[in-house]
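Before anything else, here's the structure in question.
With one protein chain held back, the other chains of the complex are shown just where they sit.
Going by the order they are written in, the chains are A and B; count residues from 1 in each one.
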Amino acid sequence: MTHLLAVDIGWGWTLAIKTVVVLGLIPLGALILGYTFLLKMMSHMQSRLGPMDPGGFHGWFQLVGDGMKFLQKEDIMPEQADRRVFALAPAVVVISTFLIFVVVPTGPRLVVKDLDVGVFYALAVSSLSIIGVLMAGWASANKFALLGALRAAAQLIAYELPLLLAVVGVVVQAGTMNLNGIVTAQQGGAIFGWDGLGNPYILTQFVGFALFLVAAQAELTQTPFDMPVAESELVSGYMVEYTGFRFLFFFIGEFGTAFAFAALAATLFLGGWALPGVHGGTADLLGPLVLFVKLMAVAFLIFWVRFTYPRLREDQLQAMAWKYLIPIALANILVTGLFKVWL
Amino acid sequence: MTAVDPSAGDGGKKKSARRLPGQGLVEGLGVTLRTMFEGAVTVQYPHEKEEPPTRARGVIALKEENCTVCMLCARSCPDWCIYIEGHKEARPPRRAGGRERSVSVLDRFDIDFALCMYCGICVEVCPFDALFWSPEFEYSEGSIAKLLHDKRKLGDWMEVVPESEPLEVGAEIKAK
Partner (left out) sequence: MSTTDRPVATRPSAVVPEIEVDPGAFRHLADAQMNVELDTGDMVLNLGPQHPATHGTLRLVVRLDGERVLAADPVIGYMHRGYEKLTEYRPYPQIITLINRIDWLSSFANEVPFVHAAERLMGIEAPPRAVYIRTILTELSRIATFLLFLGEMGLQVGAMTPAFFGFRDREHVLNVIEGATGGRFHPNFNRVGGLKDDLPWGWIAECRRTMDIVFKSCDDFEDLLMGNEIFEARTRSIGIIPADVGTSYGVSGSNIRASGVDWDLRRDGDPYLAYRDVDFKVWTHPDGDSYARYWVRLQETRESARMVLQLLDAIPAGPIMAKVPRVIKVPEGECWVETENPLGQMGYYLVSKGSTGPFRTKIRSASFSNVSILPWLLQGVYIPDIITILASLYFILGDIDR
């Protein structure tokens, strides 16, 4: 993308702009998701208002103020902690989130790197956070943090498979792993011959969509799969020794990953940046807005489930992944393959 | 271990015995979604305020002219948070040739609201109706010492003592 609005700007500037956008997008996305869903939607589902005073208008400044508060806190590290690993662990978790956004397209030409194996890369890179979780648990020099981290790692690894298998159906139907290719396949497709809406894969891959959402919920360690983090019944899981700025990293990582997964789901199942009939330059302008609306809808579903359900016990959670979700995902791939070959 | 609830029924909602798998999950989502649109019940204090009921035990007010320094309230307080001091003064006789009367005058009447349990025994036990309840509750202070309300402040609280309200149907005693 060395042409910005028909102006040739060279690869250096391109790289700089892309870096700034990706780096700024994650905290901004985390902020928007956190405010809208955690502070406001959750509050209204609980018959209350949430923050109203900070910033004057319905408390929009609350999270920004929280971030500033975290930044000025003392940096505490346990005495027996492994210093370097302890410091790097939150960074690893957040870096994996940043890396997902390298392939998510917001327009036909607005993508940091249009990889041909986009889907493969995105899912591979999202599982890097498991390493960060294990590093955090190990380096905390705390029996219970380690246990929480092991439990979290087991859960995250178990739910990688349904996440992956759910997406395979989409790849089979689109015929490509390139995310922009998937979006254009949905935009150009037709439902039983009528192409007014394109062919968003949620209609045919509804099983895959449901599986993806459930697996994403587990990847984000959100209720009903938040046993690793809500060990705050007993101790606080793998994040227990983290305070201040480092905890802020974990928090941004959690909501940033939610943002990323919602963006992926919107791209794979809802058509991403595409609106039917909108191509070229207009699509570049409207694309980010359309993607934003779609990903907020997916995030609504994710957080709606989070605030309604109790949590599953760790063994029930594992049983659900291995005994139910994976067979269903495999069946979905089989049916999609059959349809693709014979229709 | 059966997973079926007793057949006597729920006593409330009508529930069919057979439920679809996942029906409970969907109903739960419905409840939260409906609550989201029903509006919040928050009263944004201090911008908005709620009125407590008339009988709410907020603060105690003293009507000094009724007090005869009998000390019944101070004696019956479970926390001993009422401090009373008084002295006797002589008054002229009512009619010419009569005995001189002596009247108790209140010197000090403090209630320490940091100790007060808000039980109301003092108000109830006073034979001369010198103490009254008021639903006023916004008297927090920055220092605990200021929670000791003296005679003058307790007299000021008389302004917020509400009129006694009528009683429910069937009550025999008259409201005081």
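Here is the rule we use: a contact is a pair of C-beta atoms (placed from the backbone, for glycine too) under 8 Å apart; a residue touches a chain by one contact, two chains touch by 3 or more.
Bear in mind that the values here come from a model prediction, so they are computed numbers and not experimental data.
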Those residues of subunit A which, in the complete complex, touch the missing chain: 42, 45-48, 143, 223-224, 226-227, 230, 232-234, 307-316
Hidden partner interface residues of subunit B, rising order: 1-3, 5-6, 8, 10-13, 15, 19, 21-25, 27-28, 30-32, 35, 41, 52-57, 76, 78, 117-121, 124-125, 133, 165-173, 175
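Following the convention adopted for this analysis, only the chains that are shown with their structure count from here on.
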Distance from subunit B to subunit A - Cα centre to Cα centre, in angstrom: 52
Contact footprint of subunit B on subunit A as seen in their complex: 41, 43-49, 52, 304-305, 307-309
List of subunit B residues in touch with subunit A within their complex: 25, 28-29, 31-33, 35-36, 38-42, 44
